[in-house]
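Okay, structure first, notes after.
Of the protein chains in this complex, one is absent; all others appear in place.
By written order: A and B. Residues from 1 in each chain.
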Amino acid sequence: MRTRQLLMAILAASILISSSWSQAETTDSEQPFTAPEGLQKLLSSVDDKGAAVIGEEGKAYFEGLPSHAKRLFGEAVANEYIGAATQLRDLLSLELNTSKLEAVLTNNCLLCHSNPAYQDSPTLFSLDPAAVKSPPYMDLKLLLNDVHMRHKLACAGCHGGDPTGNMAHEHPAEWPADHDERVADPKWVPQFCGRCHSDTKLMGQFNPSLPTDQLDKYKSSHHGRALLEGRNPRAAQCVSCHGVHGIQAANSPASSVYSKRIPATCGKCHGDPKVMAGVKVRDGSPIPTDQYEQYKTSVHGKALLERGDVGAPACNDCHGNHAAAPAEVSSVAQICRTCHARNGALFDGSRHKESFEENGWPECERCHGNHAISKTSDAMLETSKGSLCADCHDKYAGEKAATCKATAAHFHDTIVGMAEATVDFKEITLDLAERGLDIEPIDDERRNLDDALKQSRSQIHSFDRSDFDEVAKPGIETMDKMESLVEAAEQDYGQRRNGLLVAAGILALLSLTLWLKIRAMERDQRKS
Amino acid sequence: MSATAPRSGLFGWLDERYGISPLIEFLRHKEVPIGAHPMVWYYLGGMTLFFFVVQIITGVLLLMYYQPGEATSYESIRYIATKVPFGWLIRAIHCWSAHLMIMSLVVHMFSTMLLKAYRPPRELTWLTGFGLFGIALGFGFSGYLLPWNELSYFATAVGTDSVKSVPVIGHWLLLVMRGGEDVSINTLYRFFAGHVVILPLICAGLISVHLLVIQRQGMAPPIHGETARGMPFFPNFALRDLLLWLVCLTTLAMLAVLLPYGPGLPGMEWELGSKANPLAPAYPGIKPEWYFLWIYQLLKEFPAHLLGMEGPEVCLLVVSLLMGVWAVIPWLDRTAQRGRHSPGFTDLGFAVIYFLTFLTLKAADLGVAETPTNDAETAVVATFCAYITLGVAVVATLTRVLVYHHRWFVLSAAALAHIALHGLLGWSYLTVGAVVAVVTAVVLVASGQLRTGAEAGVES
Partner (left out) sequence: MESSTDAAKHTRRSFLDLVLGIGATGWLASVLYPVIRYLTPLPSAGPSGPVKLSADQVKTLDKERFVIVPVQGKRILVFQDPAQNVRALDARCTHEGCTVQFVPGESVIWCACHNGRFDLDGRVLSGPPPRPLSQYLARQDAEGGVTVTPQTA
């Protein structure tokens, strides 16, 4: 026990010495700081088990602060804005830089609302909202990282009042006084955010490149209309997607509306049948809730969520964001064309265009699907029963079905032939290379074939045999060229082997005769 | 046809001026001892020489297209291997012949060692031969970098790095070899100059001396050679040499056509791969050529620090010591100097063979599918290689006992014990090595055999 006490004493002494050193450093320009009694008490307070509430790290951080920051802490404790050791611990553990710390320590709203002595759980900011049973948006750390907070728009900016004054204050006019009313019908939120975000002049001071038409767009959106017209108080508004405290800029990966996180954010509501209950699509049927699940399996979803390709489209790239609306049947194809322009143009010139219009079918979606667009495959062109082309043509093409199917089969066979050739020739060239033959010309042609294959696959969308054949022709020719190149290489190898055979034969003959010669010579030598 | 009679024609004209007849006479009377042991050992030097001549011819041919340089080295070799008619053949023969040359050189050296052909008066033959061995390794090392491909780049980086362990001048030597801190195109220029000018010049000189002393003294007879018969060097032996060279050439042609990129064994392949990229990270499985594998493995067996020095420094010291001892063997082997069998040195030869075999096999990662990444796999390799080496040793020992009636096995037993304890029981290579070395030394001193060079050993 004694040794332990001794150790503690040494530790305490060393802390004292080191702290006096750090104080000495700051005294050059400022008055030395001695912690007032209240702050001292909080700093050294212990919990019911006798352990220090504020650990060494927190204390060290405090000691490292300049005196004026320490003095602010002292004042906040003296004025009872900081009223609990746990609150002080939380504030210290954030390890804020000095300027941010000053902003926090001079913000009475924040100090008071993080003081468990004054606040009940619904209005208490803490580092762990779940532990103190407050709502998730009462997270102190998120709040301090909020993009508004970083631009010096603190609590009072939305909630009103004076952060340097006492707690009693008026709310802004747009703020519904009654809490239950605020939560039950958040119709007021868009206008409230729009106070600033629709003000071009005001927004220009912070982020001139940020648009200010969100509110207008929102009003035209399905979400906006459902909410503002009072049809659905659950319809998404600003905070549904952007969050409450802790809003981040949309291009920050931490934001809930960052492109990679959008599908999950939309899916939070659209994937939940309870939230979607009662919402109907145009034809009156209930809205499906499997879009997010489907999207995750789609080629776009995989590109965005698995490969992290932020250029791949998320929900908002087709449906819009603030003006979110389901794409009309006629406009789906236009949305696809924003990226897949060539295929769209080919389709527009094709015979399908007309029949699709007659039947009122969506264009791309008809074959490729919507939320679950899968990676296209050559198997889509198969003409057996149950395949994409055959089913549709059997049903709608009438007499022409057979011709159509023959064309599809031609597309399929040509493309599969080329695709298989690219794989086969790769193996062949590897084999040739291992035998020391020159594969460069074959490899060059293979690149051409790859290119022709891509072009041909795209050309399918013209649904025209002669157009397709024209595009596929270079590919077929390349295949022939490669065939003859491989043959030439094989011939070269054959020549090498034949050459070897001849040379080895000659050498063997020479060796043999030389051996006979030596024997004959030695026989003579023995005789003489 | 008497050689002394004056002759007309070109020969007469030359003989009159340069006195060639005595040389012919000398050659006519020169004899190769035969009978006491298989003649095959006498052909190895000639075979090595043949491969060296092939190297010169194909090397000169490659020079006609090779362009050293950052943007040309790799490309020109690629051009030779793919576009130039028979370029692939010339390159493949150059590579194959290089490996076969070093193989026949190594066998030549060990046969010379085991048959004690180094004994007086042929110390200088041994010494020049040892020098030629070093030159051959230099040829291999410098030539490896010239294609400037990924494999050669990293192997050279590793290989030149060990130079820095030389005391005092290590860093300077590294700078001189690399032409800078890192392996760069400057290194390639230096290696190119070494490969095509410096080494060939030194080599030509050494080969001249080596051949001159052999021709002057004749080939070493077996240690009890008084009874051996003789075969005329010219034309009998020379024609046999020629025959062997024809066989070698045929073999070379076959290997070059059927396996243009080598047999695919570790340290014995020369597929061009991709161009060297100094900024690309190294990948597993990079190995030097097979004749450097034992040093490469020995470096791996040494810890980072040993005896207050850095591991590689100690390793280099050990290798230098071994090489030094090997070079002065003719002066160490007092028994053979007196024209008697020295079983101790015979056994030393075998011990060295086992030592090198095990390390080489282990460096080749035999026994596992891919380059080992953890200790367990390394242990598997060690065990597998130990079994192979021990198997080889059993066969060799049985042959020695039954055919050659050898009776002295202390050193080879020590080498095998080292391999067995490390490979089969998983003990540290270095610790076991040190223990075995000490025990062997004690045994030798105690039995008084160290000084007498096992004179007391049974003579066969």
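As a working rule, a residue touches a chain if its C-beta (ideal position, glycine included) is under 8 Å from a C-beta of that chain, and two chains touch if they have at least 3 such contacts.
The structure displayed is predicted, hence computed values, not measured ones.
Of the candidate positions A:K133, A:R342, A:K400 or A:K517, contact with the unshown chain belongs to A:K517. The chain that is not drawn here is touched, among residues B:I34, B:M47, B:L61 or B:A117, by B:L61. Interface note: of B:M47, B:I77 or B:I90, the residue touching the hidden chain in the full complex is B:I90.
Seen across the whole complex, the unshown chain contacts subunit A at 499, 502-503, 506-507, 509-510, 513-514, 516-517, 520. As for the chain not pictured, it touches subunit B at residues 61, 64, 83-87, 89-90, 246.
Going forward, only the chains that are shown with their structure count from here on.
Computed centre separation for the pair subunit A/subunit B is 59 angstrom, with centres defined by C-alpha atoms. Residues 81-83, 88-89, 92, 232, 235-236, 239-240, 242-243, 246-247, 249-250, 253-254, 257-258, 260-261 of subunit B are the ones touching subunit A in the complex.
Looking at the complex, you find that subunit A touches subunit B at residues 434-436, 438-440, 496-497, 499-500, 503-504, 507-508, 510-511, 514-515, 517-518, 521-522, 525.
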